[in-house]
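Below: the structure, in structure tokens.
Just one protein chain is left out here, and the rest sit where they should.
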Amino acid sequence: MIELQEVTKLYNEGRPNEVAALGGVSLTIARDAVTVLTGPSGSGKTTLLSLVGLMARPTTGRVFLDGEMISGLPERFLTAERRTRFGFVFQRFNLIRGLTVMENVMLPAAPLGEAYGAVRARAQARLASLGLADKAEIPVEYLSGGETQRVAIARALINDAAVLIADEPTANLDSALADRFLEIVAGLRGEGRTIIMTSHDPRIWGAEVVDRVVEMRDGRVVR
Amino acid sequence: MTPWINRQRSLADYTLAALGRRKGKTFALVAVYALVVFVVASAMLFATALTREADLVLAEAPELTVQHVKMGRHEMIDGAEITKIAGLRGVSSVEGRLWGYFYDATSGANYTFQVPSDPALVPGPGEAIVGEGVQRARRATWEGAPLFLSRFTGDMVKFEVARTLGAESALVSSDLVLLNEADFRAFFDLPDGVWTDLAVSIRNPREIDTVIDKASRLMPDARFVTRDEIRRTYQKLFSWREGLMIALASAAVLAFAIFAADKASGLSADEAREIGILKAIGWDTRDVISMKLWEGALVSLGAFLIGTLGAYVHVFGFGAGLIAPVLKGWSVIYPDFRLAPLVDGMQIATLFLLTVLPYTAATLVPIWRAASADPDQVMR
Partner (left out) sequence: MIFQAPILALLLVAGLASGVALWSAGFGWVVLRRWDIASGTGRQLGLERTTELVSTLFGLVMLAELAALLLFVYNADRMASLFVGAMCAVGTLNVNGWGFPALYLKIAVFFAAALWLMLDRADRLGRDYPLARVKYAGLVLIAPLVVADFGVELTYFLGLETDVITSCCSKLFTPVNDGLAAEMTGLAPGAALWLLAGGGAFVAVTGGLTLGTGRGHGWLALAGAAMFAVSLAAIVSVISLYVYDHPNHHCPFCLLQREHGYYGYALYLPLFAGTAFALGAGLTSAFHRVPSLAGALPAMTRRLVALALWGFALFGLATIWAIWSSQLILFG
């Protein structure tokens, strides 16, 4: 469903600190599967993840989503595609402090113009399924690490994204919580969602639920 | 339409929460902003109210005033001229007026002396009716304290104060001393049959020019002043002062705009991070701009309301104590009176354009810059 053809990405283009983060990657990511990108730090896996998730446009090369070439689209159309189809869980979770759990979860829906009540009901259901029903009105800074991650997952799924993207999801979790995360991933896969994550955590790419591991080095896919 | 409203509502909700989380900063911004609005609004409301006061005063003035001029200076006019003008077609009445100025050395103030044309206002012999400014200037301790006036060293004339003119009777009555004709002539040592000037009423305003034309042939050494000319002069004077005030205040507006732009571009690390997160979770540049415009709108609305209401109370409740000395005053005695409240749409629109527009313009570019953050920035 997501296909990258000979994609390159330069940062700080044309300046002395120019970095080639990706050098000619071609990759196809299957629907309804769990894919893990792995490799040492600096290998370009997070950059690849941001291209797969339409967060950034490639410097050269093409990106296809369900057969449509989208790498040349204006940013706002990329955003429009991204926010209804992709959900993101960031390494540092990136919740907004000072807002409650509920407010954080509802944020990605704000620009879409759905009725407040409907969004809220959906958020409530998702929080309940993640065991956070009683935390909805608590400011996010009072949550534990595992709870914070589950709030981030709830937020990623508020627009019913078909694809969940997670960047180093277990980097800040102990092994019990990592297992809990893998359970959630299995559950989401059961709902028919596609999951793409980066990780250099052996617990993740060794896990049973993972369908495919893509290994990267120096901005290229090696396996 | 509904998705649009829902979207705006969500963005406004978020903005309100964000402003609430930064209470201190928000209050400081609104306070400075409101102060700027207050200054500009005070100047505008006050000048407009003054112009209207002057209009009210002039409504009772004669359509045409005739003065005798000799060597380019104002002289007493001969009573014989009255019949000449009264004979012109279109003139409904002509009246001789007596008025003059007197410097009261004891209070250090200039009074305007006048013989009123309204019989109800003519005081009896040895009596005077005074404006409330006169009472204040001579620090009259009680309402009926007699008025002692000294024309030269060793001289002393006493008038009983029959009445004090109320504060509501407007700007130009404040320094008035009203006497009857005999007392006036005696006080200033004027012969009978001369007048300060002549008040001419003309029923049809279209005939004013014709009357002036004919009268100036009869009286080549007279000066003719129409009511409209006086009104224009007042209006010009007040608008000019108002404009000057606002030009001065525009320095404040400019300083404020720079302050606002600086604040908006020097986003705190927290705010920049927040915008980065919003972009990452699917807000578009335009969504962030809209949200920030909501923020600007709420801040502006708050400051605008506070500033304008403050100015309203300041001008109409407290007689514009802070700016009055700059804007009014052709006499030593400033009148102490309440202006009639008067605000119209044009003033509000002008005020809005003069304050909110610079703020919005100054913050827009920094807002856009913050909103165009790369969505993948939070992942790096």
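Details
Order as written gives the chain letters A and B; numbering starts at 1 within each chain.
FYI, contacts are C-beta pairs under 8 Å (C-beta built on N, C-alpha and C of every residue); 3 or more make two chains touch, one makes a residue touch a chain.
Since the model is a prediction, treat every value here as computed from it, not as a measurement.
The chain not shown here makes contact, within the complete complex, with A, B. Note on the undisplayed chain: of the listed residues B:61, B:225 or B:244, the one touching it is B:244. For the options B:182, B:305 or B:361, the residue in contact with the chain missing from this view is B:361. Not every partner is drawn; the one left out touches subunit B at residues 40, 43-44, 47, 228, 231-232, 235-236, 239-240, 242-244, 246-247, 250, 285-286, 289, 346-347, 349-354, 357-358, 360-361, 364-365, 368, 371-372. Summarising the interface, subunit A meets the missing chain with residues 13-14, 57-60, 71-77.
The rule is short, and it goes like this: only the chains that are shown with their structure count from here on.
Across the interface of their complex, subunit A is touched by residues 2-7, 9-11, 13-14, 17, 21, 270, 274, 276-278, 280-287, 374-376, 378-380 of subunit B.
Subunit A contributes residues 46, 49-50, 55-56, 75-76, 79-80, 82-83, 88, 90-92, 94-99, 103, 106-116, 155-156, 159, 167 to its touches with subunit B in the complex.
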